[in-house]
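Just dropping this structure here.
With one protein chain removed, the remaining protein chains of the complex are shown where they sit.
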Amino acid sequence: MYIIDSTELHNLMEELIKRGYLLIGPTVRSGAIVLESIRTVDDLPRGFGDEQEPSHYSLKRRNDAMLFGFVVGPVSWKKFLYPPRLTMFKATRAGKSFTIAPEGTDKNRKLAFIGVRPCEVSGILMQDQVFTGGKYVDRAYKAARDNAFIVAVNCTVTGGNCFCASMGTGPGATRGFDIALTEVLGGGKHYFVASAGTPRGEEVLGAVTQREATEPESRSALDAVARAAESLTKRMDIRELPQLLKDNFENPRWDDVAKRCLACTNCTMVCPTCFCSTVEDATDLTGMHAERSRRWDSCFTLDFTKVAGGNIRPSIRARYRQWLTHKLSNWMDQFGTLGCVGCGRCITWCPSGIDITAEVDAIRGNSVHA
Amino acid sequence: MKHETIQPPAAPGEGLRLHTVTVKKVIWETDDTFTLQIDLGEMGETFSFLPGQFNMLYVFGLGEAAISISSDASQGGMLAHTIHRVGTVTTGLAQMKRGDVIGLRGPFGTAWPITAARGKDVCIVAGGIGLAPLRPVMYAMLRERTAFERIILLYGARSPLDLLYRVELEEWAKEHNVEVLVTVDRGDSSWKGYIGVVTSLFSYLKLDARATVGYVCGPETMMKYTIDEMERRGLAEDQIYLSMERNMKCAVGFCGHCQYGPEFICKDGPVFTLPRIRHLLDKKEL
Partner (left out) sequence: MQTENLTEILRQHPFLAGLSDAHMEVLIGCASNVRYAEGAPLIQEGEIANTFYLIRTGRVALETDVNARGKIRIQTVGPGDVLGWSWLISPFRWHFNALAVAEVRAVALDGECLRKKCEKDHDFGYEMLSRFSHVMERRLEATRMQLLDLYTTSPGAHV
């Protein structure tokens, strides 16, 4: 464990820039904390916190100088690894034939993610499974991922919709980062306890700080994370949840939630693990040039399961059930973990305030196994 | 092994790379269904597939469609896809002429476990276009006809005019000792064959249930009735295989569209053993 004083955090950022990384981090924009390109510590949301409830998000001023005194905003890191829109190839007609020029993300672009929350680190690891863990590898994703440097920041504050502890993804990160920081503010001191998770993280830390954390400093950091864990008010009971949901395919709660769900797709757009996409093909007016692009899709759209002469999931009931059951049951069969990290975004950004933890509780309550 | 479908290795080019291939011939099988013969050209040297697998076919600017391969897997450089013209892409494919170029990536998905059927009776039940992904099975079995005991093909179509591969059906029956029973949903007075659902054909057969493997492909409702009939006749559920179909965009498990409960039809299927998916078959709006 090393110490980086809050006044030295810029050293870490500069070191990463020096190594060719473009920094992405949290910053205040339009009344929310979003993730954008940043350059200095001054771009970080110093002294800002956020207030989150079902269907509610607001920024608030903190009475301190915490740089990471908030939880998660509407934007997840997903969009930097798995872009919302990606041109897959361009094709040009040549007589009866055509040529194909593959596109994709800029393979040389190196991004450093500053301030990745532990739940988000888990989200990235889950998407790694989807896009690189099987027989096929999404090369654009893999390139972006291989080039991404992850600076995680453990949570010492929690939000009203956070339930990471239930999902085993936070508030402290245990893996998946190059460097993990814990911000400690108190007793006139403001510093970060830092540890490396990879050799390159170790290398960067070595270039930025030599001072090892003292026992009390390390303890302060651990205590801060432990206090955050205790302050979590939201929980999800995941005991035998995959099977419970399989057994409750016809639970009446699906009818109830269907009355509230607008199928607006917000939850899937803000979710750090949702990965569904669709493709669009187009030609220009001359008909000589064609392009195929991939964009985020959502299992809440009616088009998602369109088939000749009908639709597999015409009802919102079935679409909500698909979403929740995929996350909390089928994901386990597909990828060996649950597909939810407990970040609470889907609760915050749902216009109807549908709370995934409450839905799980209700299904458990009505369960055929209850 | 015998209870599992075959998971072939990944398609070349990591599955997402499109290759250009040349249309050799368009054969109209019925009013709305045609077979597209494709010359793989250079790609043919590395391309191989197993019966039951599918390709993604791309029409310039229009998009892609998932289409099962309906040709003989031993004929490397030549591929055939039998296609039902229903939407934009398949209509685009229908307008292809000899020498036109389309995009292709694949092959994808699981295969019918033909080796597991060696030494046994094989009962194939196909409905409509569902015969297309089973034709490569016929080719493979007929190449070593003696390795199998009885080969039974029950095939149902909408009307006599909707029957696929009519010449081959006769050839299989006459020259290769295949018990071919064909039925249609509606006929006219020129049709002397069976009329009725494909499951009704079972009453004209005596199956040795303990030595029979069942391959089923067709509309889901037809497959469900067929499974009922096969089990009523004593076939073990782990000897029954079926091929599923869903809307798909990527074919490699990324786009999420073809999810069927925990299964991705594109990579865990399309061919499944019955025990693996039977708990999903009766779920509505899954």
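Going in written order, the chains are labelled A and B, and every chain counts its residues from 1.
The definition used in the following text is that a residue touches a chain if its C-beta (ideal position, glycine included) is under 8 Å from a C-beta of that chain, and two chains touch if they have at least 3 such contacts.
Predicted model only: the values in this text are computed from it and were never measured.
Only one of the listed residues, B:15, B:52 or B:127, touches the absent chain: B:127.
Checked against the full complex, the one of B:94, B:197, B:211 or B:236 touching the unshown chain is B:197.
For subunit B, the residues touching the chain absent from view are 63-66, 84, 86-90, 127-130, 156-158, 162, 183, 185-189, 191-197, 199-200, 203-204, 218-222, 225, 245-248.
What we mean here is this: only the chains that are shown with their structure count from here on.
A straight line joining the Cα centres of subunit A and subunit B is 40 Å long. Chain contact summary for the complex, subunit A toward subunit B: residues 88-89, 91, 93, 96-100, 102, 130-131, 134-139, 249, 275-279, 281-283, 287, 290, 292, 297, 299, 304-308, 312-315, 317-318, 321-322, 326, 329-330, 332-334. Those residues of subunit B lying in contact with subunit A across their complex are 9-10, 14-18, 20, 22, 60-64, 86-87, 99-101, 103, 246-247, 249-250, 252-257, 259, 261-262, 264, 267, 283-286.
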